[in-house]
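A short write-up of the structure that comes next.
Heads up, one of the protein chains got dropped from this complex, but the rest are sitting where they should.
Going by the order they are written in, the chains are A and B; count residues from 1 in each one.
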Amino acid sequence: MKLAAPTRLSRADLLRLSLVVVPVGGLSLAALVDALATSLGADEVRWSTIDLSAYSDVVTRSGFWESYWFSLWIAIAGTTIAAIGAALLGFAWTRRADRRGRLTLSILQFNLGVPHLVWAVALVAVLSPSGWIARLTAWAGLIDRPNQFPLLVNDRLGLGVILHLVTKEVPFLLLASLPLNGPRLRTSLGQAATLGASPRSQLRHVYLPGVAPAFVPALIAVFAYALGAYEPAAVLGVQQPRTLAVVAVEWFRDPDLRLRDQAFALATILLATIAVAGAALLLVTRHWWTHGSQRHVRVAPVGA
Amino acid sequence: MSVPQSARHGRLVTPLAAVLVVATPIAILALAALSTRWFFPDPFPDSLTTEHLSKILGSSTTRASIATGLLVSATVTAIALLVSWPASRVLARPHMPGRAVIIVLLFLPSVLPAVGLAMGIDIVLLRLDLAGTYIGVVIAHLVPTIPYAVAVLTAGFVRHDRRLEAQAAVLGANDWQRLRLVTLPALRGTLLVAAALTFVVSWSQYLLTVLSGSGRVVTITMLLFSALSGGNPSTIGVLALVAASPATILLALAGRQTTESIAP
Partner (left out) sequence: MSLIVDGIVKLFQPQADPVLNGVSFVVEPGSVTCLLGPSGVGKTTLLHVIAGLADPDAGTVHLDGASLDGVPAHRRPLTLLMQQPQLFAHLDVIDNVAFGLRVRGVARRARRRRSLELLELVGIDHLASRSTHHLSGGEQQRVALARALAVRPAVLLADEPFASVDASVRRDLQDLVTSVHRELGTTMLMVTHDLDEARRIADHCVVLEHGRVAIQGSPHEIIGRPTTPTAQLPWSAHRHVKTTEPDSQRPVETPSLVNGSRTSGARP
C-alpha cells in the first residue's frame, strides 16, 4: 500500500463509487423521470402524447388548493419551529460545553430510530381527546368528557402533524449539525464572547454560520419530508382537507389509471414546491456560505 | 466548593425533559399493550396483563411479518454496508475530485417528496418485473439506507489513521490481512453504528414497503397501519412496540458512538 491517498480517481475507484451512486442516485433519477413522464401522459414512452391534462385536471379539482395550502402550511410551520428549536438547543449546548447536552443528545437519538408511523400512533395515544393528557386533565377535575379537551390531533390546523414533525426532526437536525464541529464551534463562541459578542450575536455571527454547511441541507431535507411524507399526515391529519401527499398515495393505488397520472402530477407539484423552498432557503442563508464558514464537505443523510 | 442545590437540580432538567418527551408516548403505548380495559378518564389502567401481548405475538400473521421484516432489513443492511464500505473509503480521501457530484446524487432522495419517490420506485420495479417481490423491496430500501451507511462510514474513514495500515504493511501484512486484522477491528464501532442505522431505517419504512411490495411483502408497520382503523388499543400498542423495538435495541447498542459518528 501507499501511505499518501491517491489524488486521482482510478477506474476501480469509479466502480466503487458507482456501487452506491447507481442504486441511490440512479434509482431516484429513474423514479423522477418516470414520475414526470407519467404525469405528462407519456406512459408507454410515447412522448408524442405528452400533454398537461393531468396537471390541469388536478389543479381544477375542487379542494386542490385547499389541500395545497394545508400541506404547505404544515411543512412551513413544522420546518420553521424545528429549525428554531434545533438552532437554540444546539447553540445552548455548544455554549455550555457540559455533559448534559451530550446526554440529552443521546436520549433524543433514540427518538430518531422510532419509525414515523409508531411515533404518530404514540402521539395520538398521548394527545387525542381520550388520550393520556386528556385523562390526566380529567383526573385532575378540569374536564369531564373527552370532547371538552382541545383538539390537538386530527385537527383542522394540522397541529398534530406539525407537532410530530417538530418532535421527530429537532433531534435529526441536532444530530446532523452538532457533532460535526461542536468542539471547534465552542472555542469560536468563547473567543467571540471575550471580544464582547452578546449571546445573540454569537448565535447569529458564529454559531449559525458554523453549522450552516450541515444545517441548511438538513433543513431542506426536513422541509421535503414535511411536505411529501405520508405517515404523519395519514395518522394525525384530518379527512378534510387531506395533504397532497395523502391524496397522491390514494390516487396512485386507485385502479383507475388516469388517477395514477394525476398522482404523479401531484408529486411533481410537491417537488416543484420543494425546489422553490430549497432555493429560497439557500438564498436567504447565502451570507453564511460565502464568508465566515469553513467549507467542509460532508455527506448528509436522508432526512426521515 | 459547594454547588447550590438549585443548580445541581437544574443540571438534570434538560435530559429529564428529553426523556419525558421521548419516552412518555412510548410508555403510554406500552401501557396500552399491557392492559385490556383502560377507559377514560383513568390515567393508568387498573391492572396489567400480558394476555394480549402473548396472543398477538403468538399469532402467525405477526410472526410472519416479523420474519419478513428481519429478512428484508438484514439483507438490506448487508448489501448497504458491503457497497458503502469501498465507496466511503474513496469519499474519505482528502483530495477527491467530483465529491460534490456524488454527494448531491446521494442526497437526492432526501429532497424528493417521499410519496413521489415511493411511487416512482414502484413504477421502476414494475418495469423490471420486481414489484411485489423480496428483491424488489430490498432494492427499494437501498435508496433511503445507503446514504446513512455512507455518511457514517465516511466519517469513520476520515477519522481513521491510514498510518496504522501503513504500519501493518511494513510489518508484512498483505491487503486482505490489513483489512481483516487492522481496518475492520479499528472501524468496528463505526461499522456497528452504520449497521444499526441501516437496519433501523429499513425496518421503519412503511410507504416504500407497501408500494414496492405490492401488498405481498407484509412487514410489521403494515400490520400496525391496518390495525389503526378499528383495531383495539391493545393490539395497536403491541404492534407499535414491536415496530419500535429493533430501533431501540440497536440504537441503544450503538448509542454511545452515534453522536460522534453520524457526521464526517
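Note that in this section a residue touches a chain if its C-beta (ideal position, glycine included) is under 8 Å from a C-beta of that chain, and two chains touch if they have at least 3 such contacts.
Note that the structure is a prediction, hence the values are computed from the model and not measured.
If you put the hidden chain back, the residue from B:24, B:75, B:133 or B:167 that touches it is B:167.
The chain not shown here touches subunit A at positions 1-4.
For subunit B, the list of residues touching the undisplayed chain reads 161, 163-164, 166-174, 177-178, 181-182, 185-186, 188.
One rule holds for everything that comes next: only the chains that are shown with their structure count from here on.
Computed centre separation for the pair subunit A/subunit B is 17 angstrom, with centres defined by C-alpha atoms. Of all the residues in subunit A, the ones that touch subunit B in their complex are 1, 3, 5-9, 13, 16-17, 19-21, 23-25, 27-32, 34-35, 38, 98, 100-119, 121-123, 125-126, 130-132, 134-136, 138-139, 146, 167, 175-180, 214, 217, 220-221, 224-225, 227-231, 234-235, 245, 248-249, 252, 263-264, 266-268, 270-271, 274, 278, 296-304. Here subunit B touches subunit A in the complex through residues 11-12, 14-15, 17-19, 21-22, 24-26, 28-29, 32, 40-43, 83-84, 86-87, 89-91, 93-100, 102-103, 105-124, 127, 139-140, 142-144, 146-148, 150-151, 154, 162-163, 165-166, 169, 175, 178, 197, 200-201, 203-207, 211, 221, 224-225, 228, 233, 236-237, 240, 243-244, 247-248, 250-252, 255-256, 258-264, going by the rule given at the top.
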